[in-house]
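All protein chains of the complex are present and in place, except for one that has been dropped.
Labels run A, B and C following the written order; every chain starts at residue 1.
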Amino acid sequence: MTNILAVLAIFSGLFFFLSGSIGLLRLPDIFTRLHALAKADNIGLAFIALGVIMLESDILNNIKIVIIWLLVMAASAISSHLVARHALREHRSDD
Amino acid sequence: MISEQLLYSLAGIGLFGIGLRATLLHHMLIPRLLALNVCGAGVFLIFITIAYAGAESRPDAVPHALVLTGIVVAVSATAMSLALGRRLEALNDE
Amino acid sequence: MIELLWSVFDLSLVLLLLALAWGTCSTRDVMRAVTLFIAMGLLLAIIWARLKAPDLALAEAVIGAGISGALFLSAIKDYPSTITVSHRTPVLQGLINAFTLALVILMSWAVWHGLNMSDGIRLSDQVVAQAPVSGVSNPVTAVLLNFRAYDTLLELAVVLTAVLTVLTLNDRRYSHVVSSPLLQGMTHWLVPLLVVTSGYLLWVGAHAPGGAFQAGAMLAAAMILLQLAFPSRRQQFSLYLVRFLLVIGIFTFVVVGIWMLLLNDVFLAFDPDWAGTLILIIETMATLSIATALALAYLGGRPMGWEEGARNNSASTENEGAG
Partner (left out) sequence: MMNDAIIWVIIIPLLGSLISISWSRYASLTAIISNLLALAASIVIVNQVYQSGPFIHELGGWQAGLGISLRADALSSVLLLMSMLVVSAATFYASSYFTDAVKRARFWPLWLMLVVALNALLLSGDLFNLYVTLELLSLSAVALTALSDSRAALQAAIRYLSIGLLGSLVFLAGVALVYMGYGTLDLLALSNKIDASPLSQVAFGLLTAGLLIKSALFPLHFWLPSAHASAPAPVSAALSALVVKVAVYILLRLWMDVFDQVLTPLSAMLLGTLGAIAVIWGSWQALQAQRLKLMAAYSTVAQIGYLFIFLPLIVALPEGSLKDAAFTALLLMALTHGFAKSAFFLSAGVIQQYCGHDRIAELAGTARALPLTTFVIALSGVALIGLPPSGSFLGKWYLVSSSFQAGQWWWVVVIAVGSILATAYVFRILGYAFGPRESVGRVLNGGRKEIPALILALFATLILGFGSAGLWDFVSQHRYFPGS
């Protein structure tokens, strides 16, 4: 039962990653791409982390997985912010 | 088991070939350096494939150590080449 | 079924790897080439993990993709952004293509034969057999810092030579300043975390994946992050300290080696009882040196005042000459 749920979670995570990647490739400009990438990937990673936690019984490892997820979220938020701000400034200086 | 080894070592050779070709074709510094790094990654992949002994057995640690050395040497050489290029650009601008 | 899935996984990793490599080498946009190169580095890290080389996966992610990527990214600002593909004549291009293809086929043929020909006697058995007396239980660390420690010593010399060259050639780069309160906020709590992680990697390298190079690169990342987020703070580093940190790794290595030479008549021959401690001391110092070296390499040149000592010296000798 847990296994099935875990696999389901991981697959939905993969789905979010896939849509994030498609967004990265298909969307027209840098802001929408960032949007797709950061949001979809964070949720995707959350689902995958959830699935892996269900499969893993060691509590310490589970805590590590959660920490990794939080770190990646923070890093992707900040780097998206920096990329977007840089792009915005270049955008303005172009005008 | 052999088939995995074969697959990855062929991939290593392919990477080596792609990098080698681009190194010989490019004459600008950064593309050539990227190509050299790709070429090196191919050699590393060959090493690691040799070390891999199947899903159940323990891999050979020696090639792992060699590749670790190789990665560090590669990054040093990259840093140095980029610095040389930067100096040349600065002299060109003067 | 499972085997089939593994094959599909392997095949897609390999194809993606080759595609990224091809993209890196053939695109005309420098920025794109560097991005693809970094992506290739991350994919390689996954492949190393797949091939049961976790030490390398760590090293590739931090050094191969991370530090190399950062070096390239900061360098491309100094360059034109389009690649003029080749100034070679079509004939020469054809020759290069044919030559590379022939070489690839030849090597594949050799490997096809070679995979079956080994007599199975590898160093791996010896490594496992001798690991208990090497002082560490992670076989990769045992090879790097005991069995083939001399290679690692020379490798540190390579790193030092490269950084010295960077320092002699240019002044440091000042252009890349990213001041953002968000980044500064994150840096505040990320840097301590990176330092702790680096220490953990160093310590854990004795019995699990990790070690001086990964730890050093991690520490370098922390230094780089600090310099990016707080551009004004870097002047407070004492340059004497930086010099000292740069050489301390090799120096400790050599001193321990000579000590063992005097003790056991063989260079770098550690006593099994002491080996673990000695390796940890060497690795700690090497971590500091590697971190300093990589961070200086990222800056792209010498910090302000790096050669003051030599300059003062020259002034004084000139005065002596005049007097």
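In the analysis below, a residue touches a chain if its C-beta (ideal position, glycine included) is under 8 Å from a C-beta of that chain, and two chains touch if they have at least 3 such contacts.
No experiment lies behind these values; they were computed from the predicted model shown.
> For the chain that is not shown, enumerate the shown chains it touches in the whole assembly.
B, C
> Just one of B:11, B:25 or B:66 touches the chain that is missing; which is it?
Candidates B:11, B:25 or B:66; residue touching the omitted chain: B:66.
> Which positions on subunit C touch the chain that was left off?
106-107, 109-115, 117-123, 126-127, 130, 146-151, 154-155, 157-158, 160-162, 164-165, 168-169, 243-244, 246-247, 250-251, 254, 257-258, 261, 264-270, 307, 309-311, 313-314, 317
> Which residue numbers on subunit B touch the omitted chain?
Touch set of subunit B with respect to the missing chain: 9, 16, 20, 23, 29, 32-33, 36, 39-40, 42-43, 46-47, 50, 62-63, 66, 69-70, 73, 76-77, 80-81, 84-85, 87-88, 91-92.
The rule we apply is simple: only the chains that are shown with their structure count from here on.
> Between chain pairs A-C and B-C, which one is joined by a greater number of C-beta pairs in contact?
B-C
> Please give the residue numbers of subunit C that touch subunit A in the complex, ascending.
Spelled out, the residues of subunit C in touch with subunit A are 178, 180, 182-183, 186, 190, 193.
> Going by the contact rule set out above, which residues of subunit C touch subunit B in the complex?
The contact residues of subunit C facing subunit B are 6-7, 10-11, 14, 17-18, 21-22, 24-26, 30, 33-34, 37, 40-41, 44, 47-48, 51-53, 55-56, 59-60, 63-64, 67-68, 71-72, 75-76, 78-79, 83-88, 93, 96-97, 99-101, 103-104, 107-108, 111-112, 115-116, 122-124, 127-128, 139-140, 142-144, 148, 151-152, 155, 158-159, 161-163, 165-166, 169-170, 211, 213, 290, 294, 297-298, 300-301.
> Across the complex, what residues on subunit B touch subunit C?
That would be residues 2-11, 13-22, 24-31, 33-35, 37-38, 41-42, 44-46, 48-49, 51-53, 58-62, 64-69, 71-80, 82-87, 89-90 of subunit B.
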